[in-house]
Structure formats: C-alpha cells, structure tokens
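Missing here: one protein chain of the complex. Every other protein chain is in place.
Up next is subunit A:
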Amino acid sequence: MFSGLREKVGQVLVPGDEFSLEVQETLSLTEPLKPEKVLLGPGLKRRGDRKLLVVKSGVLRHKQPHVFWVENHQRRYVPAKGETIIGIITVKSGDVFKLDFGGSEQASLSYLAFEGATKRNRPNVQVGDLVFAQFIVANQHMEPELVCVDSAGESQWAWSIWSGGAAVQRLSGLVRRLLRPRSDVLSDLQKLFPCELVVGMNGRLWVKASSVQQTLIICNLLQSCETMTTAQRQQLFRRAAQGVL
C-alpha cells in the first residue's frame, strides 16, 4: 500500500508532493488480511482519506517498521512534548518562572518543578540563569510548560546550569547530529579536550572545559562545523587537536 513512499526514501521532496494510497482491487479469501499502518512524522500530513501531502522540503527518511518523516533544516525552534531544551529565565513572578527558549512565545516553569523543591524550600534560580528542562505541554493551542523533574519527581541531570562555561545558540542542525545514538561529531569531540556539554534541542548548547581558552575553542569549532561535510570537520578537529588553532 505504501510502496510509493518507500521508493522515495532518501530522495529530496518539496512541499506539494503527494502520495496516494493504493487500494487493493481484489481481496484474497484464503489468506488473512494484514492491516498496514504508517506513522507520519514531521513534514508529512494526511489529506482526505487516501492522500499524504509533503509540507516541508527535505530528505524523506524511514525507520523500520513503518515510520516516515521529512528531515529538514528548520531554522526557528517549534516546541514538542518530551523534548529537552536550554532556556533562559526572563521573569520571576508569583509561582512561575518564564523562560525564553527561542520559540514564538515564552514557556512557563513552576517553582515546584525542581528536585527537592517545596513551598518553603524554593530553588535558587535567578533571572538570566540557564535552565535545562523538558516540555510537558507543547502544542500550538496552549502556552508551553516546562519541568525540571521527571514523573518520579527526580532529576537525572543537574537541571540548572549557572557557573562558568559558555552558551552557543542557533545550531539546530548540529544539535540533532550530536544527539544521534552513535554520533560521529560527538566521538570526534570526545577525542579533543575533556569538557561538559549540555545539548538543548532548541539549537542551544552549553560548554564548559577546564580553561576559558579551551571552552572558546570548542564553541568556535561547533559553530563552524554545522555546515561542513564529515571530511572537512575531521580535518578541522585534527588541526585543533594539534594546537594550531
């Protein structure tokens, strides 16, 4: 039924491309019917009963057994539930913080959504601090909400970052490459200097290495390698490791 989609996996598509679902003309009476389903990711939308529409330009990707999506360079971050981001606290009012994460509106983060926080024991977070948090409400109709704890009330990482280090913005493409299971960018970076790296899916990174100079070198490397091919990037990292940069 979805052979049309499968043929185009790995090809570049533009908005307006359509796929129609084939209808089986004859049904077998002896074999059992296998219902086929397809999970549509970003960039694909259902139009009517039997049509799929591509709404973003990019490369069509497929993950077994039945997930399809269009991979594209979205410049401006659009929040999605479950994604972790780095936000900057802009307002402290009443019982909530307001965070800027680079989207179309600011997200809210409750005082109580930190590990070990109670009404008397408020978290020590100020305006201008960086926070690493996860979306629990993120759709087009409602104001986005963030939390710094998971459903058990514990946080696996240090959810607030505030001492030292440097933050880098607008690296949406690089961030997705860093977060892949066996990321080559990450393994190349690990061979350079030891550093702490926090990756937010809104295209923001926070880096802290043992000295200010190393921190700045890593920031500059990450900013320049976003648009490079693998070979160019490995050459750049090799030069950095040799101490030329």
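Note that in this section a contact is a pair of C-beta atoms (placed from the backbone, for glycine too) under 8 Å apart; a residue touches a chain by one contact, two chains touch by 3 or more; residues count from 1.
Criterion: contacts and distances are computed from a predicted model.
Missing chain, UniProt protein name, picked from "Exosome complex component RRP46", "Thioredoxin-like protein 4B", "Proteasome subunit alpha type" or "BHLH domain-containing protein": "Exosome complex component RRP46". Although one chain is not drawn, the whole complex shows that of A:12, A:127, A:179 or A:212 it is A:12 that touches it. Where subunit A meets the chain that is not shown, the touching residues are 10, 12, 14-16, 18, 43, 45, 53, 55-59, 71-76, 78, 103-105, 140-141, 170, 227, 229.
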